[in-house]
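Our next item is subunit A:
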Amino acid sequence: MNAIVTLNEVVKEYRLGSVVVPAVRGVTLAIDTGEFLSIAGPSGSGKTTLLNLIGCVDTATRGTVTVDGQNTATLSERALTDLRLHKLGFIFQSFNLIGVLNVFQNVEFPLLLLGNVSKVERTRRVEKIIEQVGLSEHIRHRPNELSGGQRQRVAIARALVTNPRIVLADEPTANLDSVTGDKIIQLMKHMNDNQDTTFIFSTHDPKVTRYADRVIRLKDGQIDDENGVPAKPLAVSA
Partner candidate 1 sequence: MIRLAQFFTAFSVLLSWIGPGFALSEVEMQQMLRTVDDRQRNGGDYKALCYIETKEKGKSDVVYDAVVYRRDIDDKLMILFLRPKTEQGKGYLRIDKNLWMYDPTVGKWERRTERERIGGTDSRRADFDESRLAEEYTPTYGGAEKLGKFGVHKIMLTAKDGVDVAFPVVHLWLDQTSGNVLKRQEFALSGRLMRTAYYPKWTKLFSESKNAEVWYPQEIRIYDEVEKNNSTVVLIREVDLRSLDANMFTKAWLESKSR
Partner candidate 2 sequence: MFSVFFAEILIKIAIRNLFSAKLKSLILGSFVFAGTILVVVGNSLLDSIDDSMSRSIVDSFSGHIQVYSDSAKDELSLFGGMIMGREDIGKIDDFAGIRNELLKIDNVLSVIPMGIDTALVQKANTIDVELAELRDAVRTNNKPKIQAKSRHIRRIVGLLEGELKNLDNVARTKDRQEDEEHIRRAASAVFWSDFSQDPLAALEFLENKIAPLSLESQDIFLRYIGTNIEAFKATFPLFEVVKGNAVPNGRRGFMFNDFIYETQIKHKVAVRIDTIKKARDEENRMLATDEELQQLVRQNVAQFKEVAFQLDDEETAMVRQHLKDKLNLGTDEQEFSIILQQFLEMNDDNFSIRERFFYEYITPHLALYAIPIGGTLTITGLTRAGYVRNVNVPVYGTFQFKSLEKSALSGGQNLMDMMTFRDLYGFGTADRVEENAEIKKEFGVVEVARENADEALFGGEDAAIVSDSATTGFDEFKNVDLQGAQRYTQALLERIYTSDEINTGVALNAAIMLKDPTRLDETVAVINRVSQEKNLGIQAVTWRAASGLVGQFITLVRAVLYVAIFIIFVVALVIINNSMVMATLERVREIGTMRAIGAQRGFVLWMLLVETAAISLFFGGVGAMAGSGLVLTLGQVGIPAGADILVFLFSGPRLYPFLAPIHLVIAFFVLLGVSVASTFYPALIAMRVTPLQAMQEEE
């Protein structure tokens, strides 16, 4: 087995007052290392919840979620945070950069959290990844001086700088125009191709899913057509 993530009969329910709202209703899934996986489905289908469960920012109500061999239900909040730091990278729909820090500092941030990376090493890695996302010219700029696409590139750089096993992206293109969104997905695909990093991204945009190795379609918290043939990957322009 080289599945990096497995979900087994995972149920996630939210409590809104006295009403229990099920967001994920029994999902079983295995994701292999290096996959470029898309989770698709309409709004409210449970995409984000599923991503959160895999991303260790939330835990399942029932069922087991295993990330890099560890059952997240058995881990403390602290250990989960550690797991996120070392094994996961996040790309957010709204980019979520730290406004007061410039590009370099934003990308450097997770390395600082790691705590054991020397300044020289940090600079090398940050500069390299920024170059890879094509923002070397903007390395001293603040997020509010960048366009949406550029910000998302910074976010990608930040997610990848720690060499995570998995990168999770929740609707990474939702706040971008289609051309830019397309470029971002292509960048992610490129990174996926060059590294052994698993990418899992959610989207409700069918145009985006075509880059995926595999598409998981969710409907009402359940996998709709898992056996459906994934869309054929397109050639990635570097």
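The candidates were selected such that all candidates are chains of the complex that A comes from, given by their letters.
Operating definition for what follows: a contact is a pair of C-beta atoms (placed from the backbone, for glycine too) under 8 Å apart; a residue touches a chain by one contact, two chains touch by 3 or more; residues count from 1.
Bear in mind the structure is a predicted one, so any value in this text is a computation, not a measurement.
This complex places subunit A in touch with one candidate out of 1 or 2, and it is 2. For subunit A in complex with candidate 2, the touching residues are 48, 52, 55, 57-58, 78, 81-82, 84-86, 88, 90, 92-94, 96, 98-101, 105, 108-110, 112-115, 117, 158, 170.
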